[in-house]
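Here the complex is missing a single protein chain, while all its other protein chains stay put.
On to subunit A.
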Amino acid sequence: MVYAQPKALTPSRKDVLVLTPWLAPIIWEGTFNIDILNEQFRLQNTTVGLTVFAIKKYVVFLKLFLETAEQHFMVGHKVIYYVFTDRPADVPQVPLGAGRKLVVLTVRNYTRWQDVSMHRMEMISRFSEQRFLHEVDYLVCADVDMKFSDHVGVEILSALFGTLHPGFYSSSREAFTYERRPKSQAYIPRDEGDFYYMGAFFGGSVVEVYRLTKACHQAMVEDKANGIEAVWHDESHLNKYLLYHKPTKVLSPEYMWDQQLLGWPSIMKKLRYVAVPKNHQAIRN
């Protein structure tokens, strides 16, 4: 394979941090050569699982999510979509490329949208143990009310990854919307915290995702027993977990963006996974 020589004295990006203090790469456009990475992962015959929850009215987002995933997500690699839904009949028939399949997992719904969101942790941990462990090498856990608008590939894969929340990547840690009440299992004091990670996109090896989702679920059960619910639900618990179990890769906000709210700043060379406009009130009822 012929490619340009990496230069030891030339940083790939001068405008952003590309490595965390614990030496995990922060993935921005320009920091990686996808051809080298694709070859490495194809040699391992890697299979990637993508979990997505389409509960009640959220089934309406599936078509665009899956169609754009077909165009941009792990193209050239083996993919299994795991669609968790309470409405299996409403899962659209989207044509899939070679080596890619879709599995529908029928689950219960919850009345409150916060509970729908939080119980994803429980469901992912349960299915990780029961089936994902034997079927895929890596799991990517994504929100459904989004679409892929540019390449999202093997550059994201590692033992454990989180994604920088697009609203907080330039904020001070005191301004992060961590859970601040010590009574909650998700509590993080004001002088702690690396980044604010978004609950909508995280993943890693099946084992590490299992550990994360199990820990978050148990923490939420504990909170419920103590009569408290973390301010940002599963996202608060995710942030607590990743503070004490540092991710081995961090995805830049290229991997989690909202163009309507945030525009297209010059620091974003690509917008890869973006929010689909929705009427919050209508959809959450």
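The rule is short, and it goes like this: contacts are C-beta pairs under 8 Å (C-beta built on N, C-alpha and C of every residue); 3 or more make two chains touch, one makes a residue touch a chain; residues count from 1.
Please note the rule applied: contacts and distances are computed from a predicted model.
Student: Quick one: find the hidden chain's UniProt protein name among "Glutaryl-CoA dehydrogenase, mitochondrial", "Globoside alpha-1,3-N-acetylgalactosaminyltransferase 1 isoform X2", "Major facilitator superfamily (MFS) profile domain-containing protein" or "Centromere protein M".
Tutor: In UniProt, the chain excluded from the picture bears the name "Globoside alpha-1,3-N-acetylgalactosaminyltransferase 1 isoform X2".
Student: Among A:Gln5, A:Asn45, A:Gln93 or A:Ser172, which residue is in contact with the omitted chain in the full complex?
Tutor: If we include the chain that is not displayed, A:Gln5 is the one touching it.
Student: In the complete complex, which positions of subunit A touch the hidden chain?
Tutor: 2, 5-6, 8-9, 22-23, 36, 40, 246
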